[in-house]
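Notes follow the structure.
One protein chain omitted, others in place.
Moving on, here comes chain A:
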Amino acid sequence: MSLSATTAPPSPAAPPSPDVPSRLRRGRFLNHLDVKYSPYLYIAPFFLIFGAFGLYPMVRTAWMSLHDWDMIGDHSFIGFDNYTRLFSDEYFWNALVNTFGIFALSTIPQLLLALFLANLLNRTFLRAKTFFRMAIFMPNVVSVAAVAIVFGMLFQREFGLFNWLLSLVGVDPVDWDGQRWSSWFAISSMVNWRWTGYNTLILLAGMQAIPKDLYEAAAIDGASPWRQFWQITLPMLKPTFIFVVILSTIGGMQLFTEPLLFANGNILGGSQREFQTLAMYMYEMGIVNLNSAGYGAAVAWAIFMIIVLVSLFNFLLVRRSAK
């Protein structure tokens, strides 16, 4: 037996023509690429858009906030001076108080009402459910500017509907945008009108995810509907509720269009800044006052930090409830 015979084993499959393995290999390579990278490609559009319209503006704003920045002129680096200035800025704190005040006035009644409505809609005996669910969501579809303009007219001092109604029962006309309480009330009524239905639907979805047998068991044990609501619905609804609270927090901290249009477009929000919100103050400093754009950017970051803090607080509540 020759050596060559052993070293060259007869392969049962004839040596393949040269193009087959390369095609196979390329196929395997593409497959590998597909598995490895196409998921990134699928999610890329979101990240591209987020990068351009979310991340980049945030980083840029942070950069601006470290400068003394003139919108149409020069800028110079000043470190954290803008942030230290925030702490002694009376109007920043005023805007903070206004924002939280309007937030409380709009969120608390709104969520209570939403809870009540969701509970009603969740009843099995209710007829025309879809109609009611649609109807309750309608205000949310209306554009915020339209809502603010119409409500602004209703709350006008001279020719407004509410003052006319008040005059029928002998109450003096209220200068709605002239005082803190009245302006807060007017603005939060716009927010409530627009968002109650939305929150109702989310809470309703949460309620429908609660297993029915819990209620049945409770009913057998003789628990009243009221007791079922307190001891089953509410505890089971807590995660949904926290979600709704976080959403309302973000919306409430960024409140801008309603108070601005209520003030006829005046960025001060009332002659003594009775209802100037944080977002309005940011706009005043960052956009209206050309030479304090850097400070406006610092206000923007302060709003962001406040939202993070409040949301974190809510998140901790969820964690505790989950234990």
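Observations
In the analysis below, a residue touches a chain if its C-beta (ideal position, glycine included) is under 8 Å from a C-beta of that chain, and two chains touch if they have at least 3 such contacts; residues count from 1.
Everything below uses one rule, namely that contacts and distances are computed from a predicted model.
One chain of the assembly is not displayed; among "Chemotaxis protein CheW", "ABC transporter substrate-binding protein", "Protein ImuB" or "NADH dehydrogenase subunit E", its UniProt protein name is "ABC transporter substrate-binding protein".
Of the options A:73, A:170 or A:222, the residue whose C-beta touches the omitted chain is A:73. If you put the hidden chain back, the residue from A:84, A:167 or A:272 that touches it is A:272. For the options A:42, A:87, A:125 or A:159, the residue in contact with the chain missing from this view is A:159.
From the set A:48, A:97, A:171 or A:305, the residue in touch with the chain omitted from the display is A:48, counting the whole complex. Check A:94, A:228 or A:291 against the missing chain and you find that the one touching it is A:291. Seen across the whole complex, the unshown chain contacts chain A at 40, 44, 47-48, 51-52, 55-56, 70-73, 152-153, 156-159, 175, 178-179, 264-265, 267-268, 271-273, 287-291.
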